[in-house]
Structure formats: structure tokens, C-alpha cells
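As you look at this complex, bear in mind that one protein chain is not there, while each of the others sits in place.
Now for subunit A:
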Amino acid sequence: MNNIPIEKIAKATPDSVARHIRGLSDRSIAWIFVAPTIFLLLAINIFPLIWTVWLSFTNSRVNRPNRAVEWVGLRNYERILTDSDIWHTMQATAHFLIWTIVLQVLIGFMLAFLINKKFRGNDLWTTIIVFPMMLSPAVVGNFWTFLYQPQIGLFNYVIAFFSGADSASFSMIGDVDLAPWAIIIADTWMWTPFVMLICLAGLRSIPNSIYEAAECDRASKWRQFWTITIPMVLPFLMLAVLFRGIENFKMFDLVVQLTGGGPGNTTTLTSIDLKREAFEKWRTGYSSAYAVILFVTVFGLASIYVKALNKVKER
């Protein structure tokens, strides 16, 4: 079939004419196509959100359906913001967030930089490196508890092998000082490939001609790296940080399976704390206020960050 004449005709026909030739009008088709999606999004995303905000101003407890629900105004918010345990949880979350991002950005960028050297078989190895991030975090968390077993765990054995310590002498998830690192290591193992993939896309988007021009100007490799590679990858890197930041702020499945928030509450991240308040203590109103505060926090931080990101992109 020869496409060219048809395309020419299509272009020659005004859009409005082409669209109204037969059948339903475009307007009604658009609505038929979009309506179910909008309905489901309203039901599953928007409506629960509004309900959460409403609940946050009440003393509702869903496990006691017979009790009258009272409007308590801002009392839930007041109690949360003055609660010292919550600040402890926030600190634990910040520790987790900062270290996972630092490690993942460093390792991820280095890997992408090396893979971009285009050695033979780099596609195969990239795919292998990507595996962990596609897996179920809950199942991953569960089997990392096996790797972290004192004495019999592979992780403890390997560390003991290289450091000379006794592999039964330390417990990654039972020790107050080590547990925060246990979750950081597992998360880094899982999500470094994500940062790597984004950096790789950034590196591959840099046209060779820029390096060629730099080479003509006799710029050293070191200088090329700092004045070409880094600035051009930066927007990509910042995007990776945004995604990892949002994801890890609401981290739940991996950590809940790995440490369950313990020992004590050393690894009780905000989502885990929220789950306890909402589904174990059943303080529905209080935990709704908690959820709103978390949402506003991420939303605020992310908006500021996106502004910064856009500035970097413009440069």
C-alpha cells in the first residue's frame, strides 16, 4: 500500500471536517473514554483523601462504631506536633532517607559512569544489576532477615570472613546501633539500580560532539568530567533523588518485614508508626491527622525541590 497520497489527503482535509465525518461526535467519545477513569480515580484517590482530612478533625475510632464521632477541631494536630515520640520517628526517617540517598547516588552514578564505557556485554550486566528493584519489597525484606541471621546468615558470614570478627557476635537487626544500618544496606542493595538507570540515561543524552570539541580545546579528562559530564547529568540525578526521596519517606513494606520497626523503636519510620496508630491502636482521627501532616510535609518539600530542579534544567 502506498501511504503518501493518503497522508497528503489527510493533511489537506481540515481537522474539523475529518473528525465529524461519521459516528459519534468527538466530544461525546472523549467523555465516554475518560469518564470511567475519572470516576475510579475520584473513588480510590480523591475521595479517601478528603475523608482522611475530615477524619483528622474528629475523635473517630473505627473499632468502636457505636461511639458518637465528635468534632475536635485542631486538637489532633496539636497533640501530634507536641509529641516527642513523633520527633524521634521523624529523626529515624531522616537518617534513613539521607543515608540511602547519599549511598545510592554515589554508587549508582559510579556504576552508570562505568557502564557508559560501553565494554562488551554491558547490556547483560545492566539487566542483572536491575533485578533487585523489580522484586517485592516485603519478600525481599523477609529474606534479608535470613541473610542477617547471626552466625548462619550469609551477610554475617561474609562480614566476619573479611573482618575477622565472630559471625555470631553481632546481630544486624537485633542491635540498636546496627538496625538502622541494616535497613539502609538492604534498601541500597534494592534501589541503587534505579539511580543507576536514570544516570545512565543522562550520560547517554550527552552528545559526543561536546566531548570532541573539548578534546580539540585540549581540556583534560578531569576537567571534561567536571565541566561537561556532571552539569549535564545533574538534572537527571536530581530527578532520581526526588523519586527516591518520596519513595523512602513513605517506606513501609521492606522495613516492616526486615525489622518490624525494632529493636525498641530505632527503625520505626513514619509509615510504620502511622500503621501502629491507625491499625493497632485504632486511633483513627489522630492517625488521619498524622497522615495529613506527612502528606503536607512531603508535598511541601517536593514542591520546593521541583522548583530547584527546574532552575537547574534551565541553565
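Here is the rule we use: a contact is a pair of C-beta atoms (placed from the backbone, for glycine too) under 8 Å apart; a residue touches a chain by one contact, two chains touch by 3 or more; residues count from 1.
FYI, contacts and distances are computed from a predicted model.
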| item | value |
| --- | --- |
| Chain not displayed: protein name in its UniProt record ("Thiol:disulfide interchange protein DsbE", "Sugar ABC transporter permease", "Roadblock/LC7 domain-containing protein" or "Galactose/methyl galactoside import ATP-binding protein MglA") | "Sugar ABC transporter permease" |
| Contacting the left-out chain in the complete assembly, out of A:90, A:178 or A:298 | A:298 |
| Option from A:81, A:106, A:139 or A:308 whose C-beta touches the chain left out | A:139 |
| Residue, one of A:76, A:89, A:104 or A:257, that touches the chain absent here | A:257 |
| Subunit A residues touching the omitted chain (full complex) | 3, 6-7, 9-11, 13, 15, 18-19, 21-24, 26-27, 29-30, 32-34, 36-38, 40-41, 43-45, 47-49, 51-52, 55, 62, 107, 111, 114-115, 117-123, 125, 127-139, 141-144, 146-147, 149, 151-154, 157, 167, 189, 192-194, 197-198, 201, 204, 208, 211-212, 215, 236, 239, 243, 246, 249-250, 252-253, 257, 270-271, 274-275, 278-279, 284, 287-288, 290-292, 294-295, 298-299, 302 |
